[in-house]
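Omission of a single protein chain aside, the complex is shown with its protein chains in their original locations.
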Amino acid sequence: MAKAMTQAGKLDRRGLTDEQLVAMLRNMLLQRQLDNRGFQLNRQGKIPFALGSEGHEAAQAGAAMAFVRGKDVLAPYYRDLGLVLGCGFTPLEMLNSMFARAADRSGGRQFPNHYTNKEMGLLSISSIIAAHCPHAVGVAYAFKYRKEAGRAVLCCTGEGATSEGEWHESLNFAAVHKLPVVFFVENNNYAISTPSTMQMGVEHVSDKASGYGMPGVLVDGFDPIATYAAIKEAMDRARNGGGPTLVEAMVFRYLSHSTDDDDRTYRDRTAIEEARKNDPVPMFEKRLLDAGVVDEAKIKALKADVLRETNEATDTAEAFPLPVAADLYKNVYEGAFEPWQ
Amino acid sequence: MAKAMTQAGKLDRRGLTDEQLVAMLRNMLLQRQLDNRGFQLNRQGKIPFALGSEGHEAAQAGAAMAFVRGKDVLAPYYRDLGLVLGCGFTPLEMLNSMFARAADRSGGRQFPNHYTNKEMGLLSISSIIAAHCPHAVGVAYAFKYRKEAGRAVLCCTGEGATSEGEWHESLNFAAVHKLPVVFFVENNNYAISTPSTMQMGVEHVSDKASGYGMPGVLVDGFDPIATYAAIKEAMDRARNGGGPTLVEAMVFRYLSHSTDDDDRTYRDRTAIEEARKNDPVPMFEKRLLDAGVVDEAKIKALKADVLRETNEATDTAEAFPLPVAADLYKNVYEGAFEPWQ
Amino acid sequence: MAVMNNVDAVRETLHDALINDDRTLIMGEDVGARGNVFLITKGFLEEFGPERIIDTPLAEASIVGVAIGMAMEGLRPIAEIQFADFIYPAFNQIVGEAAKTRYRSNGDYTCPLVIRTPYGGGVRGALSHSVSIEALFYHVPGLKILAPSTPADIKGLLTAAIEDPDPVLFLEHKKTYRSVKGEVPEGHYTIPIGKADIKKAGTHATVVSYGYNVHQALDAAQRLEKDGYSIEVIDLRSIRPMDRTTILASVGKTRKLLIIHEDNKFGGVGAEISAMVAEEAFFDLDAPIRRLCGPDVPAMGYALPLEEEFMISTDRMMRAMRELAEF
Partner (left out) sequence: MAVMNNVDAVRETLHDALINDDRTLIMGEDVGARGNVFLITKGFLEEFGPERIIDTPLAEASIVGVAIGMAMEGLRPIAEIQFADFIYPAFNQIVGEAAKTRYRSNGDYTCPLVIRTPYGGGVRGALSHSVSIEALFYHVPGLKILAPSTPADIKGLLTAAIEDPDPVLFLEHKKTYRSVKGEVPEGHYTIPIGKADIKKAGTHATVVSYGYNVHQALDAAQRLEKDGYSIEVIDLRSIRPMDRTTILASVGKTRKLLIIHEDNKFGGVGAEISAMVAEEAFFDLDAPIRRLCGPDVPAMGYALPLEEEFMISTDRMMRAMRELAEF
């Protein structure tokens, strides 16, 4: 698997410009900031629920960089904050959803982290694990059917989702029809409390690709550049009629599954502390510093900037109104509609 | 893949005795005879439906020989007439089901070819493709849980069934828990009219095994001895705690899917005539003749015997009564039970 | 007007949709080379090509799920479940996803999808080729469910379903496929979803039914005319939404209601109809609301006596109608 290049020395930037590299770092810093904000607001009793992606930042910042706005479609899963941010989703949208504001695109209906934004090409998802995978395949079919070459779908899940029958059926359908879709699995080795050793009989999700007749790629999800390169190559293959790819990025879930979970009952601390030692965010900071892509001042500025943006989004969202009771009845069908007419 | 040994010369009998070899041949002749009877009765308007296994006989006769009666459990699918016969199911039971007689074990409720017989270890199945696979896994779990070493489950499907999510979930669960179950796929390259090229992105179902972390075996389903050896090895591994195996036997569906189907709309005749040239039944006859396991007289006798048995079963079943209307209400629950008490 | 059976009506309607709108495509098991197991789509593959007539893998969740993605992306997929009995594996995609796509995105995404499937018994389909499924879905907000019984209604409602901006489950009773024939208007027309149809006017009692049973009920009502009983027969046609107005108007006139459906009685569609009338027209009624339905057993067996016992005979319908009229 493409190794993380923590060591100093020449940065293999895989064609990424300074601007892109900085954008990736900023994305990672923003994710971390927004995650912290969510947990902070939850502790303050201002929101009933928060879910973080700490440990997934690098993989998501890298993958998002391979997404072409206005062309590609993203079928994210709930832990993809960094991916959706990288595709255009704003901190304000995230805070609106955390606060369940009327201004939230789902009108405060969805749980936080159930991103949707059609203009941006973010598919709306339910909480049902893997249920969005066939939708991603359907969108890819539409691209192929309309001969819209150069468009591809990025479909994301965790490794636990790969056990669902609908995940299997999605990969099979995409493979049979050689559809422009990339299945991106963020493998943090846990599904809530269930370790991947009890989730599957293979060590790596990417080992499953050959059974569908598609390439399987394993990448270090702590390395945003390596992840970018893997997703870029897969998306390009999809765009050029090469069919689907299964990409697995190895990541780590630093936090509990969500604020409703307490992982101390099932994960021992030392493993987490170990993993914290190569936290992808400071690691990438250092790489860009070592390579001279950024200096300390730039990093300070970026951190200040994402904090400011997060604060503004928080204040704005908090001031926004909640939906009203009457909103419950909207958008069941097109137009007002009762089961008894 | 283990090749069929059509050529004359020494017979590699893989430890099978003459009696076993003859039993396998008889099973194949009996299948053929019962298949013909079903279609004949259907043409005569005596039964509304029949389904044949012509082309699957060798694979099934071989697999059945690896089944240990009184110990193993078989989760068959509707095309497994030969397998269930090889495990103890009688022609009379088959005819009772064809005629929907009260004496049928399902009381005339099930479609023909939906075999069930608990004493024999034949699992009851619905018509829902692949839905029996998790059941087979559950039985295997029970064997392991009760530490009943030396018992294994043989779970059968066609290649089309492997597209179902429940098939995927079954293999995954069995692999994670290293359960004593063998997934036997009879690949005839068609699911009704759908060719396997439109069913999956790989050439062989056995290519899917590695993605679950279990061995995958491909065998020539026209060779009963090779199929026996493959299933025997897999069942023995399962019995000895070695976990599940996926075995694929390449077969051919000589007939339409069932009497409700007409394959002339989607299969060209020449391919079928080609395949008929190495029809596994006469092919195995010849092998046993060449090897001196049987002589012409013996084969004549076997054919006369299966015909006699089929005729007797037909006459007996035809004379049996149908279930009565009141039977519709039985065995919904234990005891009489109304939704409104 | 051309006379055709229900199979022809479905075929003609699908064919017109494929001709008129290249966003429409048909997907399902054996809908291509085989032309569907009832030959409904025979010849479509040759005419419209494999991109629009898709022989899918044997996997219902993905048949519906992939169609949902197509619909979210602007296509107009028509998904087929080969037999209604095989729709269970797709339940999550229908109930959890299709029905909630518009709602959970607050209108950002929509799901204009039609799921067609043959249902019902009386065809020796045994346990797994004869079930009715409407009651498993009619409770689900976000879905529409249609079950027309005549060729003309099929054409009008299937066309409406295909043009509808929301997911529609379209049920075709197998026993009516070739046994029911009727005149079908030429050209494009739709019948509004949610409108029942009075197939026979009457004054002594109201019968509400749908699907194959409607034809038996009409037959029974005709025969009872001779004996001086005037039965009004309403064909529900649309199960969700349901037509309160037509039912209440009829019950207000006849003051007696009999609901007939092949599906199991307990928790069946008849339960909601009865409950609605008991709420809205309680004092209009001169007799208890009756339900004549399939028995509460899992399914009809293969053996003829079991199938006949499950299905509701026209004689039983006549008896129930007479009893109610005389009440």
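Note that the chains are named A, B and C in the order they appear, and that numbering of residues resets to 1 at the start of each chain.
The working rule: contacts are C-beta pairs under 8 Å (C-beta built on N, C-alpha and C of every residue); 3 or more make two chains touch, one makes a residue touch a chain.
Small disclaimer: the values here were computed from a predicted structure and weren't measured.
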So there's a chain missing from this view; which of the remaining chains does it actually touch? A, B, C
Using the touch definition from the top, which of B:90, B:124, B:210 or B:265 touches the missing chain? B:124
Given A:38, A:82 or A:108, the residue that touches the chain left out of view is A:108
Using the definition of touch stated at the top, determine which of A:166, A:223 or A:285 touches the missing chain. A:166
Can you tell me which of C:248, C:285 or C:304 touches the chain that was removed from the display? C:285
Given C:136, C:198 or C:304, the correct residue touching the omitted chain is C:136
Can you name the residues of chain C that touch the chain not displayed here? 61, 85, 88-89, 91-92, 95-96, 99-100, 103-104, 127-128, 135-136, 138-142, 240, 264, 266-272, 274-275, 277-280, 282-283, 285, 287-291, 296-299
In chain B, positions touching the absent partner: 73, 105-107, 109-110, 114, 116-118, 123-124, 126, 128, 131, 133-145, 165-166, 169-170, 172-173, 176, 330-334, 337-341
Note that chain A touches the chain not displayed via residues 48-49, 100-102, 106-112, 126-129, 160-161, 163-166, 191-194, 198-200, 260-261, 265-266, 322-325, 327-329, 332, 338-340
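Assume only the chains that are shown with their structure count from here on.
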Which chain maximises the distance between its CA centroid and that of chain B? A
Rounded to a whole Å, what is the gap between the Cα centroids of chain A and chain B? 45
What whole-Å value do you get for the distance between chain A and chain C if each is reduced to the mean of its CA atoms? 41
Give, as an integer number of Å, the spacing between the C-alpha centres of chain C and chain B. 37
Multi-partner residues in chain C (2 or more other chains touched) are 56-57, 59, 61-62, 89
Shared-contact residues (touching 2 or more other chains) in chain B: 163-166, 198-200
